[in-house]
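See structure below.
All protein chains of the complex are present and in place, except for one that has been dropped.
Showing chain A:
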Amino acid sequence: MTGSLLKIEGLTKAYPGVVANDGVGFEVAPGEVHALLGENGAGKSTLVKMIYGLVKPDAGRMTFQGRPYTPAEPRAARAAGVAMVFQHFSLFEALNVAENVALGMENPPPMGDLAERIRAISTAYGLPLDPARTVGDLSAGERQRVEIIRCLLQDPKLLIMDEPTSVLTPQEVEILFHTLRKLAAEGTAILYISHKLEEIRSLCDGATILRGGKVVASCIPREKSARELAELMVGGEFAATDRAGRVSGATILEVDHLNLPPMTQFGPALKNVSFSLAAGEVLGIGGVAGNGQEELLATLSGERPSGAGTVSLHGQDISDLGPNDRRRLGLLAAPEERLGHAAVPNLSLTENAILTGTVRRPLTRNGFLNMGAARRFAEEIIKGFDVRTPGPHVAARALSGGNLQKFVIGREVLQSPEVLVVNQPTWGVDAAAAAAIRQSLLDLAAKGAAVIVISQDLDELMEIADRFCALNEGRLSEPRPTEGLTMEEIGLMLGGAHGMQEAAL
């Protein structure tokens, strides 16, 4: 590797109240896979947005291929040879692959030529993709391929990837890495953003670690252990979760041949989902979001009633009970979407405590709100779960994602549920808060409650779940004990790599 492709010096960007990037500098060489590592809020996103021309830096200098580089907008960045694959896809579900790719191009060639090029590039890089398929029918991994191929058609010198593996099965991750290594070997530099340490150790040649908007270290990831990297990221040691002291008791919750039609046009249906859950047990449900996770939570929380006899608690059929009746019986839930589902953005934390708390806590008297009791409940949550906020009068939307998540989980845990169902409990939450949330779920199980954790984060599930099963296209696999389960087996449970059957690897 000779010279640098991208050189960044003293890049600074401040938002009201927070300095997102403070004098950041690093270099990427041609053909290098360079990791940007850091917790949520460390400034990774702001940094790549500046490189991609979405945000203008306040100060600092960027040099690309030896020339000063100041992209005014993404179009300029693309023209210079910088491409980016975002974490959230921008695809139209009702259009097909080729049409979606054409929409992202400045001068799209005729459809026939484009389809031919998509087919050629996708096979060349081991990412098979049929240009004529409707995007709404594709899996998350296949949708990501559309985004990657859209970038590769521009023949980029630098490819930025923002948390690309969060939606992929282990097999799909392998395919992606294969592609990225091939690209790097051809001289394309890759800027890889992630907080998954093992991935970075296996893929990246160099790493820049950000904390609080500053570069705190740079290293060669292969030479460090995952734990060392994590400590660099967090800036201190952190406690390992303690899963001791749990005994499995009698069966509490039983789900039997649950079927549910899709809630939205391209949403999945639940097909024949069956499992049972014992007291003191943590059941981990893995799988890429959008495969029925939201639907499963809604049928368990009572938001969507299901057919008679499909959900029973303590042997009692609760399939047609609404959320509050289920709360009364001890079945509580925390949905994935914090703002607008688990909490109301414009209401205060006190009012958000009322949202689900009135059934099991004495927050009302004859239907009238007892605001004093509600405030004390909110304060109890804030204190018990280390929610960083000026007080319970603050609107939910003013809290950071991690803090609001702690509040939501705390609100349910403190109501001493018998069964708690959580969906993506640590999504977008920093490492320390995530560890605290996981520990609180384990503590709850240790007290005899049954916990269902629906998560995309396989490491998280392996860490806290007793049994693991996967939700894929609305079907739930047979739960298996997590002990001794290999990543290979988990990948197969998750449905392997979508659409890869015909591709020889």
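Here, contacts are C-beta pairs under 8 Å (C-beta built on N, C-alpha and C of every residue); 3 or more make two chains touch, one makes a residue touch a chain; residues count from 1.
Methods note: contacts and distances are computed from a predicted model.
Q: According to UniProt, what is the chain that's been left out of this complex called? Choose from "Nucleoside ABC transporter membrane protein", "Dihydroxyacetone kinase subunit L", "Peptide/nickel transport system permease protein" or "Formate dehydrogenase beta subunit".
A: "Nucleoside ABC transporter membrane protein"
Q: Considering the whole complex, which of A:A76, A:V234, A:V344 or A:A446 touches the chain not shown?
A: Only one of A:A76, A:V234, A:V344 or A:A446 touches the chain omitted from view, namely A:V344.
Q: Thinking of the whole complex, not just what is shown, which of A:L232, A:I354 or A:L414 touches the missing chain?
A: A:I354
Q: With the missing chain put back, one of A:A398, A:M462 or A:M487 would touch it. Which one?
A: With A:A398, A:M462 or A:M487 as choices, the missing chain is touched by A:A398.
Q: Can you name the residues of chain A that touch the chain not displayed here?
A: Chain A touches the missing chain through residues 16, 55-56, 301-303, 322-324, 327, 333, 335, 337, 339-348, 351, 354-356, 358, 364, 367-369, 393-395, 397-398.
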